[in-house]
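Below: one structure in structure tokens.
One chain of protein is taken out of this complex; the other chains stay put.
By written order: A, B, C and D. Residues from 1 in each chain.
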Amino acid sequence: MSEIIPIGPYHPLQEEPEFFKLHVEGERVTKLDIEIGYNHRGIEKLAESKSWDQVVFLVERICGICSTSHPAASVNAMEDAAGINAPERAQFIRMIVCELERIHSHLLWLGLAGHFIGYNTVWMWSWKYREIVCDVLEKISGNRQSYAMFKAGGVRRDILDEDIPWIRSSVDKLIPALDLFKGAVMDDPVIHARTKGIGILTEEMAKAYCVVGPTARASNVAIDVRRDDPYFLYDQVDFDVIVLGGGDVFDKAAVRILEMYESVKIIKQSLDLMKPGIVDLHIKEIPPGEGIGRAEAPRGEVYHYCLSDGSNFPARYKVRAPSYVNIFSNEVACIGQQVADAALVLAAVDPCYCCTERLIVVDNDTNKTREIKGNALIQLSHQRTEEIKKSLGIS
Amino acid sequence: MNPILFSIGLPVVLGCLCWMVSGRNRWLRESLTIAGSLALFVIGIRFFISIPAPVLWGQVTLFSLDALGSMMLLACGFFGFLIALYSIPVMRDAEMRSAYYSAFLWTLGAAFGVILSNHLLLLLFFWGMLAVTLYMLILCGKSQTASESARKALIIVGGSDGILLLGIFCIYALTSTFEMHLIRLPLDGGLAILGFVCLGIAAFAKAGAIPFHTWIPDMASSAPVPGTALMPASLDKLLGIYLLMRMATRLFILTPVFNTALLILGTVTILAAVMRALVQHDLKRLLAYHAVSQVGYMIVGIGTGNPIGFAGALFHMLNNTIYKTGLFLAGGAVESQAGTSDLDKLGGIGRLMPWTFVTFLVSAFAISGVPPMNGFVSKWIIYQGLFEMNRSGNSLWIIWLAAAMFGSGLTLASFMKLTHAIFLGTPGRDIQPGRVKEIGLLARIPMIVLAVLSIGFGIFAYGGPMRHLILPSIGEVDYPGIWSPGYATLMVLLGLVAGLLIYGIGRSNQNLREQDSFIGGEKLPVENRVTGTGFYETIQSLPGLRFFYRKAETRSFDIYVQGSRLVAAITRVLRKSHTGVLTFYLVWAIAGLVLLLVWLMGR
Amino acid sequence: MNLKMKALTKSPWVYHLSTGSCNNCDIEILDCLTPRFDLERFGIQLVGSPRHADALLVTGNMTLKSMPRALEVYNQMPKPGVVIAIGTCSLGHGIFDGSYICPKTVDEVLPVDIYIPGCPPKPEAIIAGVAKLLNKLAGK
Amino acid sequence: MESLTLKYFGYFIGIGCILTPLAGMLASWVDRKVTARVQWRVGPPLLQPFWDFVKLLGKETVVPRGSARTVFLMAPLLGFSAVALVSTILWSTIVHPETGFVGDLIVVLYLLMIPSMAVILGGFASKNPIASLGASREMKLILGYELPFILACLVAVIHTEGSIRLGEIIIYQNPETYGPVGAKLSGILAIIVCVMVVQAKLTCVPFDIPEAETEIMSGPFVEYSGPPLAVYKLTRMMMLITLPVFLVILFLGGMHFQGWAILWSILKVLLFLVLVTLIRNTNPRVRIDQAVRFFWGPMTVIAVAAVILALTGN
Partner (left out) sequence: MKWPDIEKKIKEKFGKQILKWAEHNERRIYADIPLPLLKEFVQFLLGPLKGRFIIASGVDTPRGVIEILYHFDFYQLPQVFSLRVMVDKKNPKVESLAGVSKAIEWIEREIHELLGIEFTGHPDMRHLILPDDWPEGNYPLRRDQ
């Protein structure tokens, strides 16, 4: 008789609500039921009012961790539909932001993975170094997360030339930290015992479930949109696609750690190659037609599809986030594992439920437009907070 | 009439009466049983207070009683009475009640006979009678497997009777007497050792020590619970250990080799049986394996070969009988109320059967050796015996000590699982408040009495049971250490009070609120529950143990199954000659005739 | 102020409840525990069960599917306990206003004690908010 | 006799129920502070454990519906009183090594199992699959570490010529005569085993499997709140000081309170405490079968080796 161990929806393993029903016998998992939808914000009625520019803001809030991959894919899709290319400097800035985000995301995952297996020191240390990345991003964009940098046709802010040396030195500081983790994680015998041979996703299964990103690359499926379908100017920089063959949790971690080195490499090359120039084409409209944008998020390929009917609003907007396919692959990777391992396997794909349940569809049929820009929103919230504070009597 | 003969004859006669009472007259049969067992209990008390004169037949002492025996009689009478009380409500629906009550009374009579016998052949007679009544008791079970397990028990226990006979004749060959009080054999010759081993096998088979334990779990799962509580849990333990005690203290003079052998067998019994118990899915089988495991402690105690160890073994025997019977009774109560003993289907009964739960919990703590219960004290005295070995320069004591302590950890583990699977945890589908309720008062009394005894024997061990029950048969012993259970208990209570004070500061009873359990914010459907049977699968699949568990599953350690396999193999060889061709038989017959002729001519 | 409230302000254990957020706020909450900000200085600990919690940190829109569960979790938190709404989405709906799946805001479902705005609020803002909450409790 | 009784109760109340909890809070603070420093954080203030405890006392108690309420509420108290008793025995032995009864070592070993058992009972009683899972893991962990722990403790017994009285063990380890057991090779091996076992008894990483927060949401404690949780936390804190003291008695010759010896004694306890904390912070959690295998494999081998070495006098 099998018992059910629920993981979620509110579970310390995941920051977001998600419900995994682990059917177990003793400690062994025999079946996994995935129930999602707690985070589904299905935004269409609201999104009907979003203009092309606002869509970028909107997709940024699909997910906080990969908060620039969705805009990246989004601007790719719009530029594909419009048949234009952003200025070169803007492309490099986009690449820098994307790669910084990749580092931040991988460090974040590494820390959380450490937390999941009770190794809080790794958590603390990796998040300590993540702060460096956040600082750089804050310098570039003005925010630690949700940078609001991208728009169709360019970027919103230029990187100031006087900041570049500081950025460069900050990024350099990451290398010793990465070396530290490489040593601490990849050589630790206990981590080996916990992660090697655990939750193996074979190459066949990886292909059957069409997984993407590090999850696929750890299973010997060499896909990386940056190389296969170069967007921005990834074809002008030199980097390796890390592919390992084990498919277990350890390889998934190793792929991510090694990828961070490549990201640092890309950032430094981009900083070198960047020439002064304009950063925005100020596109006025998107012509009717379809556009497909892809970007390699930290978790894998982000896929956006947009349909324009020539108006200021997209007629259809479709997002496929990497976790959408990766989480589903847990269905096989968890079977036969112990409960303790299953939790780790679930975490190892770096699931991002926000992404999975995005469903952002932008439609222009109704005209319930409410023009609230990002800043106005924040102001509104500030006002509201003030009111509440007043009502509560706090100054 | 001589009181000794009366005490043996009475239950036998009453048993026959029971047998004759017509099937519908339930009431009369039950009163006969109660009266008989109560009478035996009273006789036990009387014999304990004043030991009766031996029964002589010419110069031969047929029956006699000493301090050890009188303690045993008291215990037998006591448990017999309690289980008789318990049987009334539990056996009400059983099909073969008449046979059960007769067998019950005959069992008691035979047990008295064994203890009272001074003559080895009489002992053998009663010993064999017990095997027969055991067979009857098992057959009273409703289960399909009853006849199979009854046969198994009869073959193992009855077979050991044959071996006992052999042993008795070995002894007779050496000493030319059957009277036990005259025998004191040194273990120096082959025949003496053979006799010792034979008697030992008989005692082991009765007490259910490894490797002769396999009939107990099978019996437990098919026989009626009171029967299991009566035979393997209490009387058989008492008698087996009684015989072993007799052997170690009276009949033979042990040498260190045999002590070590006993210690090895004892520790193996403790560990192997408890390991099997860990992974059982059936309540009664699990308890039965513990019944086996606990014997190991007594054998270890006897194996120490010093008075403290003996005292510990005896005391543990007594305590074990108390809590083990308590456990079987509680388990039986659960089974009779819930209708199943499958751990997968039980759960959450603690709220529905609070008395049973509490008595079970007390007994479970006792068997796991949690201070200050009685199980701890007697184990503790056995450990003292092991330390005593150390003083006499034997450094192997560490192994026995570690194994015995580890065994009690394992016991705790399996009882935690059991407690969870039966009383705590989520209720099974059939466990509903209306359908399952507390068992009747008559069955509850024995359980409560036993639970109280478990605590009482633990707290007042030295002043009470040790001084009055055990030591008279051992003689004064010098404990190296005295664990003062009284103080410790008081302090534990004080700690509880202090904890309650902490609750009081937090005023937790006023701030009590009931809420559904937190399972990640999701509500689980009823059928999704943790039953607790799979808990120890991890243990089962450990590389070293996997082999043994697999072997145990295929019954490779079951002496009965292996024996019958051997017999089957032999007959298979013989069967090969059964070709069905007439000439073959002719050839065999002629060859046999020729051989016979040769043999006859050779004489 | 009684000892009970003082103790509460000295050691608020928080339980993190995401009701449909985009992760940003959640990350920043975790960030508060890490070396740069180290909320443990104030005795704040992240706990795994709402039974241990003194404060619920609610982030994100209240989606339909989360709503009953969030209420359930709130009920399971032993009182006295507070609810802290973090991020623009949980204050109103933020950019997700008008979505068919988020009919109610967080404070229409749970009794929110304090609101920390931002998309996402910086860790400093969260700490400041929590500190204000503690002051508020201390003033109770 | 009367005065003796009173004395014991005085000890019990004073030491078991007041001093040890306070010392435990201090130890818990040391643990958390060291952890924080290892993680480049500042860490909690000195009174933090105290405030945590007081706060939990002031909270309401939520009882899960359908649970065995009495067991649920009484289980924490059982663990508390067992630790209080153990700590009373240990401290009174330290103060007066000549008192105590023969065999108190065994009693202590048995009593030390009770707090874990209380956790298990409480977890089982809370009618929560997660708590049940945690409790069963705790039980398996006990199974795992019990054997090497007993063997390692016996090393000290062998060295002190088979004395199973803690007081005698302390006296025997007087530096002028025999010296601490921990200075011998077998003693060092036994200490290694014991430190790992203490780690498991305290359910610290790498053996925090029963209450792995990120897997099973603090396991057996998942349903506990308010005062019962406070008592559990207090028991844990008391264990955090009691177990190192126990090891100090067994292997480092106990503690002395004359002059500078106080400092030395405190250092000895701190040594074990910090060791436990450091191990906790430099290892990930293992799996339950790995833990059991670890204890039944290498740890038992080391413990047996220590016993053999001790028997040969090393």
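The criterion applied here is as follows: a residue touches a chain if its C-beta (ideal position, glycine included) is under 8 Å from a C-beta of that chain, and two chains touch if they have at least 3 such contacts.
Keep in mind that what you see is a predicted model, and the values were worked out from it rather than measured.
Although it is left out of the displayed model, the omitted chain contacts the following shown chains in the full complex: A, C. From the options A:M78, A:I200, A:V221 or A:M260, the residue with contact to the unseen chain in the full assembly is A:V221.
Contact with the chain that does not appear here is found for just one residue of A:L160, A:I175 or A:A208, A:A208. Residues of chain A that touch the chain left out of the display are 36-37, 40, 42, 44-45, 80, 83, 207-210, 221-223, 227-230, 289-292, 294, 301, 303, 305, 307, 315-316, 318, 320, 324-325, 328, 331, 357, 359, 361, 363, 365.
Contact between chain C and the unshown chain involves residues 64-65, 100-101.
As a convention for this text, only the chains that are shown with their structure count from here on.
Averaged C-alpha coordinates put the centre of chain A at 65 Å from the centre of chain B. Chain B and chain D have CA centres that are 35 Å apart. In chain B, the residues touching two or more other chains are 511, 513, 515-516, 518-522, 524, 528-530, 535-536, 538. Residue positions 3-6, 9-12, 17, 27, 124-125, 128, 338 of chain A are each in touch with at least two other chains. Per the touch definition, chain C reaches chain D in the complex via residues 3-4, 7-8, 10-11, 13, 34-35, 38, 40-41, 43, 47-49, 51-52, 54, 76, 78-80. The residues of chain D lying in touch with chain B in their complex are 5, 8-9, 12-13, 16-17, 56-68, 71, 73-74, 76-78, 80-82, 84-85, 88, 101-104, 106-107, 109-111, 113-114, 117, 120-121, 124-133, 135-136, 139-140, 142-143, 146-147, 150-151, 154, 158, 162, 164-165, 217, 222-223, 226-228, 230-231, 234, 288-289, 292-293, 296, 307, 311.
The residues of chain D lying in touch with chain A in their complex are 35, 38-41, 129-130, 133, 205-206, 208-209, 212-217, 281-290.
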